[in-house]
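As you look at this complex, bear in mind that one protein chain is not there, while each of the others sits in place.
On to chain A.
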Amino acid sequence: MANPLRAEVVRLYKNLLYLGREYPKGGEYFRARLRAAFSKNRCVQEPEKIRELISRGEFVARELEALYYLRKYRAMKKRYYEE
């Protein structure tokens, strides 16, 4: 079942897996949930639906980047600024 969107899904999965390594609760915690989220939708066939799920995954990736940035920014602010 060579779905034309397969490559995109795999790329998204790899990217999320990479981002998850820094997750506050640990990479393993994130990986388990990531796997669960993907396998929950493994039977989805319609290209429309798959695209929708991919964009949701991309949204999660952006949120993670923002989360990591904020966490670092707050840590720096706490260390170097008195307020």
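What we mean here is this: a residue touches a chain if its C-beta (ideal position, glycine included) is under 8 Å from a C-beta of that chain, and two chains touch if they have at least 3 such contacts; residues count from 1.
Throughout what follows, contacts and distances are computed from a predicted model.
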Among "Family with sequence similarity 114 member A2", "Large ribosomal subunit protein bL19m", "Electron transfer flavoprotein subunit beta" or "DNA-directed RNA polymerases I and III subunit RPAC1", find the name that the UniProt record gives to the complex chain excluded from display.
"Electron transfer flavoprotein subunit beta"
Hey, which chain A residues sit against the chain that's not shown?
11, 14-15, 18-19, 65, 68-69, 71-73, 75-77, 79-81
